[in-house]
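A single protein chain has been omitted from the complex, and every remaining protein chain is retained in its original position.
Note that the chains take the letters A, B and C in the order they are written out, and that residue 1 is the start of every chain.
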Amino acid sequence: MLYFESDYNQGAHEKILESFLRTNYEHLTSYGFDKYSDSAKEKIRAACGCPDAEIFFLVGGTQTNAVVIDSLLRSYEGAVAAVTGHINFHEAGAIELTGHKVLELPEHNGKIDPTELSAYLRDFKNDANNSHMVQPGMVYISHPTEYGTLYTKDELRALSEICSENRIPLYMDGARLGYGLMSYETDVTLADIAKYCDVFYIGGTKVGALCGEAVVFTKGNMPAYFMTTVKQHGALLAKGRLVGIQFDTLFTDDLYFKISRHAIDMAKLLKEAFEKKGYSFHLDSPTNQQFIILDNKKMAELSGKVTFSFWEKLDDERTVVRFATSWATREEDIDELRKIL
Amino acid sequence: MLYFESDYNQGAHEKILESFLRTNYEHLTSYGFDKYSDSAKEKIRAACGCPDAEIFFLVGGTQTNAVVIDSLLRSYEGAVAAVTGHINFHEAGAIELTGHKVLELPEHNGKIDPTELSAYLRDFKNDANNSHMVQPGMVYISHPTEYGTLYTKDELRALSEICSENRIPLYMDGARLGYGLMSYETDVTLADIAKYCDVFYIGGTKVGALCGEAVVFTKGNMPAYFMTTVKQHGALLAKGRLVGIQFDTLFTDDLYFKISRHAIDMAKLLKEAFEKKGYSFHLDSPTNQQFIILDNKKMAELSGKVTFSFWEKLDDERTVVRFATSWATREEDIDELRKIL
Amino acid sequence: MLYFESDYNQGAHEKILESFLRTNYEHLTSYGFDKYSDSAKEKIRAACGCPDAEIFFLVGGTQTNAVVIDSLLRSYEGAVAAVTGHINFHEAGAIELTGHKVLELPEHNGKIDPTELSAYLRDFKNDANNSHMVQPGMVYISHPTEYGTLYTKDELRALSEICSENRIPLYMDGARLGYGLMSYETDVTLADIAKYCDVFYIGGTKVGALCGEAVVFTKGNMPAYFMTTVKQHGALLAKGRLVGIQFDTLFTDDLYFKISRHAIDMAKLLKEAFEKKGYSFHLDSPTNQQFIILDNKKMAELSGKVTFSFWEKLDDERTVVRFATSWATREEDIDELRKIL
Partner (left out) sequence: MLYFESDYNQGAHEKILESFLRTNYEHLTSYGFDKYSDSAKEKIRAACGCPDAEIFFLVGGTQTNAVVIDSLLRSYEGAVAAVTGHINFHEAGAIELTGHKVLELPEHNGKIDPTELSAYLRDFKNDANNSHMVQPGMVYISHPTEYGTLYTKDELRALSEICSENRIPLYMDGARLGYGLMSYETDVTLADIAKYCDVFYIGGTKVGALCGEAVVFTKGNMPAYFMTTVKQHGALLAKGRLVGIQFDTLFTDDLYFKISRHAIDMAKLLKEAFEKKGYSFHLDSPTNQQFIILDNKKMAELSGKVTFSFWEKLDDERTVVRFATSWATREEDIDELRKIL
């Protein structure tokens, strides 16, 4: 069986396991105050070109979104997001559990449009009844989006300016950030993200770690008592080293970027393999997730030999499915896939 | 420097790291549906003598308490606990964040008293104004308690009967359960706990794992859609293998029990070392946490050579401190401590 | 100045004030256990043809929606509603504050479509990822809707059957229920509503009371400890008589229905007045709210002589506005309006 259904069904990059072994018996301060967490933060600050960034390590994506959003918003505020945003559908209501509404904007291949955001915020301000409505208190974007697409630097700058004018933070969900940064079709760097976003997270779980996400506050804007808020949400690790060591390893010798690039290279080969065989794509994704249209007969046939994810029904005869590569995909997996196709 | 300040400042038992290495490149189903999680559950069921137990793996203790308590209670209910219960003071209001009050009972060396619980529940029922008050919806106990003490089997049975009569579940926080089970001064087995508690958790973080707690529902009473509730609380791991593999390892060949017993043996030696030197104890703890009274001069002197935790000020001249052993404490550490004392 | 901007800018029907005066010095049990509340409940049960209905009086509409929805849903569930539903936009996130997501369906003149509801619930069940999503736990409709429109008996029956098959309750927001029941274009009676809805509320605030809404549970399904839940939401009146007396008066000699019919008659005259002058309507509303298209110049001219509510911009030159009649609208007000038009 070949496996392409997700980028989180294998363990961790082996350098991470080596780090666990090497440091295992060291007595380290708990709750994230250990030296490896400190070192990881320094390396991330350098990679972001943001020497004053405040960084906090959390365990998973939904948790990170809930904790960050709840800590940034006042009770009467909501988070503006694309209707397809991960927080709006696939997080089981984690944002609403914290008391906040997700305020929906239309999506364009998973992205929100700066002009539409601007109009939404202006209309809200001008609405005489807006005190009876949830106030837009921040903007949530994902990069890559749920459809694998990427914002351009111009779009990011525009979103940033709109948020800044409206005095609300711009937050980027970077669950797969590495794959976005290492795409061959992006002009956005990690430094750009640190410049344009008020807060974002660098995803570890889907990019070579066993777990862990690094939240980066870029403007001296980490909320007061953030650690207490994290604890209150059940998100504070006693052994903070678990995530600290992983990020310290990932940000040593550009490992995070190298393994992300590898996944992108594998995705390119995968894409070409499908193209050559005449398959069509639901949309043009520049990252590690590829959305392919299969007729249902073909889908049934393939599913005995290779795993992939159901995405959505296109019509009665065709289905959109997702093939994902990862840091651990091997070139021979692609070769094998080619044969099957 | 010698380290006795906590049982969670070293990594994981090396067999766990070996398991990570061995399984690292296997493609496993995500979100806890992998074969190692399944195997771990089977082994825990066997160890509990409870073949129908429903088991869910979570990451940390505060998270587990918040998710379990919120899933068991209706909105208008609270959790009855000792005033010193971990959920009442040292979890940053995680229970209240889910909308529930902690209803306090007096503590006796960290334990609640069955007679007092019974009286409290009876008085509540008889209070004509009780519809204006938070309804007691469950009972929370920790075992070992925050003071290292243990319930006897008779006490546990009494608490269980009271809960049963009042139709509310009994929940045990087992953050350090291994150390409780392997104490030389307990008559309580894991099977007893499974019998008397409606739900409890087996702590991993403080007993040899990098992270992870195993929640055990013993009466076919896992709440409907529990996985969705877990996700909503940001507590669902994408790579469920992370905890599944650890518990599978801990419950292979009684590893969990053996390493717990080791910590107890080390605690015994530590206790004897203090006793021989004439130190006195704040209370008699039968587990891996020892609460020792130091005069402040001695405390300052020791703190340059050995780490321990501040517990509480006894008076102007004396302080209660905690020395903790763990699965990783070495006999030579105790020897060294002896010399220092 | 003439006033048509809303149905809640005058006091209460004078019979209500008379009842306040008559009963003022009586010593009555607090918290809703007074005899007038009891009597009001009996009369409402009779009017609903539902002798076992359980009834609770609350103060306002948003409060009622939040308390009822939170009491019916489990933590992981949300309320399905039209995208234009009052709970989705104009209640400042009151539902989300209780931790629940509003799950949106398309709207058709403010109504949801039974076929679309059925498809939504079926698709949700069939979605392999649905455990990562908010579970649909109830259906919310308003009658009249936010656009003054009404469900037919067939539609109501269809919604009821779908809910029943899916074992989720159907809840009707009846903030303006009287105006719906007394419309000349409805085949739905109060008994039908009691039959088809699991719970609904009879609006007082907008139908002749100073405040107050009567929540009716029709299937023996009032949640346990509902009064405690009400108190917990800050919604329990110490002087329950305030609402009890009002509903007792409104349901004596059909007062609620008579004053509602009066508003409908006034709306008919108002509608005719606009029609005669060639105005067009945004949609055909059979109740007391009429949505009229004004060109902006006309709108400015009228606004000096008569009050109405801005509804939405139609295009650059035209605006939709709302004219509302109420229990207190006088025929001479319509005459005056006619002259102005």
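As a working rule, a contact is a pair of C-beta atoms (placed from the backbone, for glycine too) under 8 Å apart; a residue touches a chain by one contact, two chains touch by 3 or more.
Just so it is clear, the model here is predicted, and its values are computed rather than measured.
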Residue, one of A:Thr228, A:Thr252, A:Asn296 or A:Ser309, that touches the chain absent here: A:Thr228
Omitted-chain contact residue, chosen from C:Leu242, C:Val321 or C:Ile334: C:Leu242
Touch criterion as defined above, residue of B:Leu21, B:Met133, B:Leu314 or B:Leu341 at the omitted chain: B:Met133
Selected residue (touches chain absent from view) among B:His13, B:Arg45, B:His100 or B:Lys206: B:His100
Touch residues of chain A, complete complex, unshown partner: 70-71, 74-76, 99, 131-135, 224-225, 227-229, 231-232
Absent-chain interface as seen on chain C, which is shown: 1, 3, 6, 8-12, 14, 17, 20-21, 23-30, 59-67, 91-94, 97, 205-206, 210-211, 228-229, 231-239, 241-242, 307, 328
Absent-chain interface as seen on chain B, which is shown: 75-76, 78, 89-93, 96-102, 128-129, 131-134, 310
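The rule we apply is simple: only the chains that are shown with their structure count from here on.
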Most centrally placed chain - per-chain CA mean versus overall CA mean: A
Self-contact between copies chain B and chain C, residue sets same or different by half: same
Inter-centroid spacing, chain B versus chain A (mean Cα positions, whole Å): 33
Computed distance of Cα centres, chain C from chain A, in Å: 42
Geometric centre distance via CA averages, chain C-chain B, whole Å: 50
Chain C residues counted as touching two or more neighbouring chains: 75-76, 99, 131-134
